[in-house]
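One protein chain omitted, others in place.
Chains here go by letter, A, B and C, matching the order in which they are written, and residues are numbered from 1 within each.
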Amino acid sequence: MSRYILRRALRSLLTVVIVFVAVFMLLRLMPLSGYFPPEMIKEADEATRMVYLRNQGLLDHPMVQLGRFVGNMFHGDLGRSLTVYPKVPIATLLKEKIPVTAAFGFASMLIGIVFGVGLGLFMVRFKDKAGDKLGTVFILLVRAVPSLIYLFFIQVWISKWFNLPLIFYKDRPISWILPTICLSLSSIAYYALWLRRFMVDEENQDYVKFAQVKGLPKREVLKRHVFKNAAIPLIIYIPYDLLMIIAGSLVIETLYAIPGTGGLLTTAIKSQDNNLVQVIVLMYAILSVIGVFLGDLLVAFVDPRIKLTEGE
Amino acid sequence: MDEKKKMPAALDPLKFRAAVYDQIAGEDVGFSNYSYWRSTLRTFFRSKAVVFLVTAVLAMIVMSIVYPIVSSVDPRAVVVDPRQWNLRPSMDHFFGTDSLGRDIWARAWYGARNSFLLGFAIACSDVGFGTLAGALWGYNKKLDPFFVELYNIITNIPSTVYLVLLAYIMNTSYLTLFFAMASRGWIVEARFFRNRILSIRDSEYNIASRCLGTPMHRIAFRNIVPHIISLIIMEAALCIPYSIGSEVFMGFVGVGLPVDAITLGNIVNQGRQSFTLHPYQMLLPTAILCLITVAFYVIGNKFADASDPRNHV
Amino acid sequence: MMQPDEELNRTKSRSRRLIYALSMRYLGIALVCCAAAGGAFRSRMYFVFSLCAAGGIFLAWGWFSYLAVTGLKVPGAGSLPKARPDVPYSLRQKKRRWQKPAFARTDADFEDDLTARTHVSEGEFDELQLRAVRIRARLLCSAALFALSLIIRY
Partner (left out) sequence: MEQQRKQEPILSAKDVRIQFNLRGQILTAVRGASLDLYEGETLAIVGESGCGKSVFTKSFIGMLDKNGRVTGGSIHYRGEELTAYTTEQEWLKVRGKKIAMVFQDPMTSLNPVRTIGEQITEVITWHFGTEHEKAKQEAIEILKKVGISDAEVRYRQYPGEFSGGMRQRVVIATAIACRPEILICDEPTTALDVTVQAQILKLIKELQQEYHMTVVYITHDLGVVANVADRVSVMYAGQIVEHGLVREIFHEPAHPYTKALLQSLPQLGVKGHELYSIKGTPPNLFKEIRGDAFAPRNPRAMEIDFEEEPPMFQISETHWAKTWLLHPLAEGYRAKIEAEDAARKDKIVPDSPFDYSHAKKLLQVKDLSVNFKLGAKQFKAVDTVSFDIYKGETLSLVGESGSGKTTIGRAIMRIYGSNVEGSILYEGEEITGRLSREKAKDLHMEMQMIFQDPMASLNERAKVDYIISEGLYNYHLYEDEKDRERKVVAIMQEVGLSQDFITRFPHEFSGGQRQRIGIARSLVMGPDFIVADEPISALDVSIRAQVINLLNKMKKERNLTYLFIAHDLSVVRFISDRIAVIHKGRLVELAPCEELFAQPLHPYTKALLSAVPYPDPDVERNKILLTYDSRMHSYETDPPVWTEILPGHFILANRQEIAIYQKEIDDAAGRRAE
């Protein structure tokens, strides 16, 4: 079993490297104008710009630049932001912002799983009755309606009913509640919908009928057998979801003015700060790959079938 | 099947006796007498389109040779005074002037000459090497595996790879362009001629000649050469438009000849940049370019039909 | 009847030829795009950079199709839509083909005994072999692109 995991880990490491290289090479195609600090942009003549680029090493061969970037990375130096936070080393920038977004993300995911699964079970339990219909309406609302609209209403009304602060303050935890709830709405809807559909499909599987024939009541069968099988695909998805948290949600972070990494990428692109864009894009790419592979590894633990069919 | 009612009314019973039988009427095949080359040309020039195209092409070739010698206009001369730039076509500048004041009419003909030269060179190299290699390949079986392997290696590389790489590795000049385009064509040409030569060599009329004791040189000139010549002309006629076409494509992709070289490709590409403001700068050279390529293409195909004796009706 | 090992190395040699053909085809397309990009910005540097980018893309593409073959399901990556089969060759009405210049001709234009030795069609391989061939072709093409980007000076 450990040999299998080792091989899987190695392969995911190799995938991370390959994605890193591919994305880095693509980023070399960014327009050159994005490499100049604000004061350089005004100077028109071509010569000085070229000289600047040359000694920045941006004209070297992409492979050389890749080597240099990796070298610096190991020393913790991810380069400096040019226009968004002039001269600020990107590493420190990230150290500040990531924990904030992570905290929110983690909280909303927990709520999402607990309430999502609960809602899903509730809807399956009262299939085609009032409860189920209510749940479907909620899911429909959250998934179909663009998030900006219902988040805006939440911010205006709910904050008035429970007089919760509109803006996020680092020190007052009371102001964290509203953004977390907004963030968790979409994951609740996702988990509920997915679980309901899976449970409904599984219901008419043979092993469920067989269990009922054995005399177990329907509720018991649903809980013990069907839910356990539903867990596997769910688990695959969680690590991927977990890592997407760091990407943060652009909408909520702008609405509640949370200094997270949500809007960082878009502002970087708008103000043409290539260094910053480069690091963020690389981060997203690596995180998504790790997410997929973590899910893959988790499955190995949970799904008995994988253990038997050793390797691919 | 009730054919009965279609019976003609009054049938003259006299008709039902033996008619005089003349052997020749049955034998008559109804064709006349032409030499091979005369009937090929006759069928070739029968269609009016071909006549028009051939005259147009000849006129352009003559013009592109004569004009550079005769005319005093220097196609590279950049006019300093901006009023001369982007002039509309007028009496003294038939095609007007481009963004640097150079006369497009002159440039078009210099360009046509260079493009023709390039096209002929590539056609000759392809058809020339192709025939030689094809003959070698066709005549002795031992070379077969070698040529097949060579064919596989060369033809699997798309021609764009040749063009782009050679243009970037060696700096772009007429030679690199020629080598890029000619390096691939000859082996396919060789396979084409190999098939034809093989089918001629094993055909029964060739063996009949050997049975009659015909010496080798007469077999070559009477049995093989007449077949090969019409093929060579056809292949050459088709090669030229294609080479000019790829030169334009190379220019478009940016790996073509250096900007100052005057070829139809470069002129068209330069015209393309200021197309919105001065469409004529691109349209007129393109018209010439299209006329040349289309003409040669149609000529090549029509000649292929004309040289096939079955069409000499 | 061909012995198994003789048949095995026949498929191996033919798949090697198909890998070569496919990678060259990919290379052709990649080069045209890079050249167009280079041409658009009038700079050879941009051409070299886009060569590297293309190399990266093919590397990732080849690697992920390898992972897909070995059973990794990437959430959200749906499978390619199945191409609608067109009319079988034997039922098509054969058009009169215009003569093409020799070097524009492909194997389809030559109906001679060499076709079996100069052409490898994808129908020869079953699904798994074909995917393996495509993976190797993409990785080969990516290696070629990186190599080219090193050769070309700017």
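As a convention for this text, contacts are C-beta pairs under 8 Å (C-beta built on N, C-alpha and C of every residue); 3 or more make two chains touch, one makes a residue touch a chain.
The structure presented is a predicted model; accordingly, all values stated were derived computationally and were not measured.
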item	value
Chains on display which the left-out chain touches in the complete complex	B, C
Full-complex contact with the absent chain, from B:86, B:99, B:183 or B:214	B:214
On chain C, residues whose C-beta touches the chain left out of the figure	1-2, 7, 85, 87-91, 93-96, 106-108, 110-116, 119, 121, 123-124, 127
Touch list for chain B against the chain that is not drawn	1, 3-4, 6-8, 11-19, 21, 23-27, 29-31, 33-36, 39, 46, 141, 145, 203-205, 207-215, 218, 222-223, 226-227, 309-313
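The criterion applied here is as follows: only the chains that are shown with their structure count from here on.
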item	value
Chain contact graph, described as a line, ring, star, complete graph or other shape	line
Chain A and chain B: spacing of chain centres that average the CA atoms, whole Å	60
Cα-centroid distance, chain A relative to chain C, in whole angstrom	35
CA centroid of chain B to CA centroid of chain C, Å	30
Residues of chain B whose C-beta touches two or more other chains	none
Touching two or more other chains - residues of chain A	none
Residues on chain C engaged by chain B in the complex (per definition of touch)	17, 20-21, 24-25, 27-28, 31-32, 34-36, 38-40, 42, 44, 47, 98-106, 110, 112, 114, 117-118, 148, 151-152
Chain C residues within the chain A interface of the complex	37, 45-46, 48-50, 52-53, 55-57, 59-60, 63-64, 67, 70-72, 74-75, 146, 149-150
Sites on chain B touched by chain C in the complex	126-127, 130, 148, 151-152, 155-161, 164-165, 167-169, 184-186, 188-189, 191-192, 195, 234-235, 238-239, 241-242, 252-255, 300-301, 304
